[in-house]
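Excluded from the complex is one protein chain; the other protein chains are retained at their positions.
Chains: A, B and C, in written order; residue numbering restarts at 1 for each.
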Amino acid sequence: MQQEVSCQKKITKNDNEVTIPNVLEKKSSQHDKFWCVPLPKGKNYKRFLDFQNDVSVSDVEIALKEGYRSIEHVKRYTTLGMATDQGKTSNLNGLQLVSDIENKVVPNVGHTTFRPPYTPVSIGAIVGREIGKHSKPTRKSPMHAWHEKNNAVFVDAGVWLRPRYYKQGNENLFEGSKREAKNVRSNVGVCDVTTLGKIDIKGPDAAELLNRVYTNAWLKLPVGKARYGVMLREDGIVMDDGTTTRISENHYHMTTTTAQAANVLSHLEYYLQLVWPELNVNVVSTTEQWAGAAIAGPKSRDLLQKLFPNSDVSNEGLPFMGYMEGDLFGVKARIFRISFSGELAYEVNVESDNGIFMWEKIMEIGEELKIQPYGTEALSTLRIEMGHVAGSELDGRTIPYDNALEGLASKKKDFIGKRSLQRAAFIAEDRHRLVGVVPLDKKTSIPEGSHLVKDDKAALPNPKLGHISASCWSVEYDNPFSLAILKDGKNMIGQKLFAMSPLKNKVIPVEIVSSHYVDPKGERVRS
Amino acid sequence: MSQKFRIENVGLINRDKKLSFKFNGKTYYGYEGDTLASALIANGVHLVGRSFKYHRPRGFFGAGVDEPYAIVQLYRNGETEPNIKATEQELFEGLEAKSVNCWPSVNFDIGAINNFLKIFLPAGFYYKTFMWPKSFWYWIYEPFIRKAAGLGVASIKHDKERYEHKYEYCDLLIAGSGPSGLASAYAAANNGAKIILAEDKPRFGGSLLTSDVNIGNQSGKDWADGIIAELKTMPNVVVKNRSQIFGYYDHNMLVMSENVSDHLPKTKKYHPNKRLWYIRAKQVLISSGSIERPIVFGNNDTPGVMLSSAAKEYLKVYGVLVGRNPLVFTNNDSGYETAIEFKKHGVDPIVLDSRKNPESEIISEAKNLGISIKNSYVVVAAQGYKKVKSADIASISDDKKQLGKMENVKCDCICVSGFWTPTIHLASQSGNKTKFKEEIDAFVPGQSKQSEITLGAANGVFSLEETLKTSFAAGSELSKKNN
Amino acid sequence: MQKYSIFNLVKNAFSGHQNWDLAWKDPTPKKEYDVVIIGGGGHGLATAYYLAKEHNITNVAIIEKGWIGGGNVGRNTTIIRSNYMHDDNGLFSEFGMDLWRKMSQDLNYNVMFSPRGIINLAHSDAQMNVYARRGNSMRLNGIDAELLNREQVKEIIPMADFSDNVRFPIFGGLMQPSAGTARHDAVAWGYARQADSMGVDIIQNCEVTGFDINNGKINGVRTSRGDIKVKKIGLCVAGSTNILAEKLNMTLPIETHLLQACVSEPVKPVLDRVVTFGAGHFYISQSDKGEMVMGGDLDGYNSYAQRGNLPTLQHVLTEGIAMMPFLSKLKMLRTWGGIMDMSMDGSPIIDKTHIDGLYLNCGWCYGGFKATPASGWTFAHTIAQDRVHKLNAGYSLNRFNTGHLLDEKGLGTKTWIS
Partner (left out) sequence: MLYIKCPHCGMRPQTEFSYGGDATVKRPELNKEISDHEWDDFVYNRKSLRGKHLELWQHISGCRQWIKVERDTATHEIFKTFKADEEVA
């Protein structure tokens, strides 16, 4: 290759001559261009070309007679040269035979391409050390050891391990997560949210960047405030969502979902370096630098006040979507009043080294408020019954409208992917949309991945109107509740349909309701 | 059990260290430095397997990586591994191996019935039949065919061995430690170039281990040993045996598989079984040599038919006779070299040469030794089922179309040489469009696509003198300052 | 045409197999055809066959630059399935499954269709839910699917990693029992042989050099073996679509990428299903010859090289061992690379174009082999009737403009991410 380094042959500074020794060898005479002994009359010996695959001269003759004339056809039809020795002793004789019969010179017959490996190579050697538990990295939060000690049952979230629930006694997942979710709704809970992607955004044009990246408006976000945003790919599909906080004049703290953290960073870098180099902004990942704890529940403010006795965390001092810095017993902390659970909630970040200190303080001080840690399963329950979208709704196929986020898509300004939202299918009136689903009997849980149909007895293919994206047991109402993405969902509220899961032999009559099942006005987060 | 085909005082094996091993349940002995193949031949075992389709008996055809036949199931340290070439597997104490693709045994294999049905099983027969009734393909025919196919048995146990990767950069990567590899490495090393020299076999030297040549008043082997010993002392040189460069990828990235442990009864503590080297080389010298070609004749798959170079290697490297009554069938001088080695060790070969009246120093030497030579003669067919017992031979017309009267001669092996095929795989993998070289009836590398040069036999040059000259020159040219 | 059967095989055996007919002829191109199919791969050959069989159009030529079956039909991992979530993909593929089931008899050529079942492994409850969504969609579309739990998976493929030393434990899987594999070369040859017997000219070593277009209408095609007059041209050149599109001044929502696959040395039967890994991208089956056939990710950058690099294979095999640790002791025997049309939503295009008489069949990504019969059938219909069939209505070229995308994986336009 003509690449600079590889054609640079200035290998050494030396120029030593080596004396070539005398050689005594016996000279050879010219070999005979002869490679195959003819068959004597009346004899029918098998004459083999490929010894392992038993390919003989007559096999190649048959292949050619039947019109398999390209050397590749011959090889594939007869399996010549395809054994474990890859034809090291047979290829050339095979070519000679084809060239003889076809009356072509060997180079015109051509040989099949040589590809690595020259000789079979152990798959174990190719793979090396990345096996078993090490086949992919495992990422753990700074509080991991605490979770382990406290009977956390872990779940893989990408390469992260997250507590799914903290098992008490003989609890199963359903019982444990219900207990944890209930405790958030009635007291206070704490959840390790370290895995969320975090990106530090700095520079005079940071607001402008956010304004272009997110679908909603960002130019007027005051310092000390956070805002929820949705970002699209250029094809109009939702890429990610999260909150971003204005830490100071030219400094923002962006959060992404755990799964999309790396992609969002590259996405921002792409636009900053290639598309809008005129924007004076720097971005850097800070995911590993901050340990995060979400504190949620009606008693979360009481807890926060105890954690930060010197800060004013009242509803006025730290309103919904507010941000402040605090002193957690000598440790600098960032406090965000944001909520994924739909409850009054806060997120506290400290530098990773202090994560375990923060966590233990929260547990210690929260004890009198009946704090319990909660895992991803309870977190799911809380977000589902509030109608907050997550990965199972933002599945790479939906646009803001589908997820009931159209209010976030600014009509006034341009943003990444906006032009795509004009496509015919994207503005169709009966476009799929996020709705809530409740079983008519208020008892039967609807399996995730079920589909909604009008007629459960229709002939196949039975037209599907939508699918169940997420299900939970509503701790608020003590009955099953699901989210679905449903065709013409806007006009389907109140309709009765069937949720079908043929894989599980389930047909469940359901009613379509609003996706905001609990606290539809969002009063709790602002209380 | 005695190693009745082992001859005294010949070869590079360590006769002080006797090793016991088992093949198909029977215990045999060999020496340190043997391959499984050489040890079996020393014990007179030639039937090692059955072929894929017709289950015909299979013996040894080569002595190395080109081996198509001698595939065995290996048992080592409580684990088993399928599809091991007996010609590559070094012997260790307690080695166990079994024949594959035969039932109930390699001696009596039920599958061999296919050999009698072979007229019904021509190329592509399966495309033409097994279609009725419709559901029978999946339920009846295919399971039967699947069972019959495959070679060894894969254990579904988790592999306990450990494998490592290593990343290296070098000025010159040299593939093969034959004369061209050694000469170019030596010349370049003297200029201080950073060199990796890789040899897939346990011993360095390539063809010098078996050829009867003299370099700088030493035997070829002694010269090779001297060069290797000197290279090993140089800080800028890495020499690796048991290391196969198997892939030439983009931008001069080559990958080498180093066998660290397979030649030992068990992998040493903290050692890997194999080590994969990713090597980014500024320049690659391909000195991978050549592989002898067979000549095609009737029943040329019978155990006992093998490459003449393999027979020579078994004799000179392992001190093993592949037969006591050899027939050498050749179309070039290489067959004579094998015949001469036989003769020197007290065995009387017959040489059949397809050529009418070839003349050369080698042929003269053979004649002087009193070797019986038949010109314009060919082997028409091997006779014998599990081992060559005799050969049908005949004279052949000058146009190679007409055979003379058939005669039967007794022999216990047929050593074949149909000239040499350069090993051009690495060059071809690098993107090199190969060209056909009429004089040698084979493809050689053409225009280099990456920073690679092919030298010696791999480039179709079979004269040692020329090989050394160009290789020394290439080594110093590529490593000196004004390039 | 000679019928292939056991009787004929025996009969021919006694005459030393000297009397077999040519599987296909080697004609010189005529001056004019009703339809020219460009590309002698699986899809092109199947299209010609169904043009003749279903629409009685036999004045047809297949033009192939190299040798027939030399593209992706000759270099794939032979998996056949219809386990799709989107209706357009599912119904199209299931129609194809029916054609596969009767293909050997239909073509009188044993293509060794082997419905051994495919299992997609799941490694989390979330993934089980994603599979449930897909499996339920399949069932409601009349396609067989079963959701397996961990124990059921273990029963079927005990060699998968059920140990404690595993990074992503197996939670279960989605199985399509009727999915399977076939002998890829035989598919190309079987279609070629039948198409030839019905009068289609199979013209190999013939390269398209240009098109003759007049007033937005196809008039003919220029080739290295002369100009051919023709009113309808079907383009079936996966991997080279962009090269021909350039000659037509078209820019398509397709990038050309390289996918590698490899086989191990043959071993006795150990794995009788097709299995895919859920915590990455790896798939495996064991061929009738005993080789483990394995594949996974694209090399990840535009390429026409048909030669890949080792890091991708290393990555793919790493996932292989993560799924089935026993693979470690096997040896990689052969690797190869195929170039493919990666469309911008991962689904194909079978449609008319803005040029009258020019029909497009492209964008198959890694899924081309299994689609061979259905693609040929619907493309033949589209060409013959000059309108799309309802089975390929979703595979329109303008769906990228209208937003009716068919993105099974939800990955969007970054085609190199697989």
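Brief remarks follow.
Basically, contacts are C-beta pairs under 8 Å (C-beta built on N, C-alpha and C of every residue); 3 or more make two chains touch, one makes a residue touch a chain.
Computed from a predicted model, the values in this text were never measured in an experiment.
Note that the undisplayed chain, when the full complex is considered, contacts A, B, C. Only one of B:Y28, B:F204, B:Y249 or B:F297 touches the chain withheld from this view, namely B:Y249. For the chain left out of this panel, the touching residue among A:K46, A:K88, A:R212 or A:R397 is A:R212.
Within the full complex, the residue among C:T28, C:N215 or C:T251 touching the omitted chain is C:T251. Summary of contacts with the chain left out: across B:H158, B:R280, B:H345 or B:K389, the touching residue is B:R280.
Chain A residues in contact with the hidden partner, per the touch definition given at the top, are 1-6, 212, 234-235, 266, 269-270, 273-275, 277, 413-414, 419-420.
Mapped onto chain C, contacts with the missing chain fall at residues 242-243, 246, 251-256, 300-305, 309-311, 344, 400-401, 413-414, 416. Within the entire complex, the positions of chain B that touch the omitted partner chain are 249-253, 278, 280, 431, 449.
Throughout what follows, only the chains that are shown with their structure count from here on.
Computed from the mean C-alpha positions, the centre of chain A lies at a distance of 49 Å from the centre of chain B. Our note on geometry: chain B versus chain C, Cα centroid distance of 39 Å, whole angstroms.
Work out the mean CA point of chain A and of chain C, and you get 27 Å between them. Contact with two or more other chains is made by residues 52, 83, 122, 151, 159, 161, 163, 247, 249-250, 255, 429 of chain B.
Residues of chain A in contact with two or more other chains: 58, 62, 66, 68, 77, 84, 113, 115-117, 120-122, 124, 126-128. Those residues of chain C that touch chain A in the complex are listed here as 16-18, 20-26, 66-67, 69-70, 74, 87, 91, 123-126, 128-137, 139-142, 145-147, 161, 163, 165-168, 185, 189, 204, 264-266, 279-280, 306-307, 310, 313-314, 317-322, 325, 327-336, 344, 401-405, 407, 409-413. Chain contact summary for the complex, chain B toward chain C: residues 52, 79, 81-83, 119-120, 122, 125-132, 134, 137-138, 142, 145-147, 149-159, 161, 163, 247, 249-250, 253, 255, 278, 429, 431. For chain A in complex with chain B, the residues that touch the partner chain are 1, 3, 5-18, 20-40, 43, 45-55, 57-60, 62-63, 66, 68, 77-79, 83-85, 88-93, 96-97, 105-107, 111, 113-122, 124-129.
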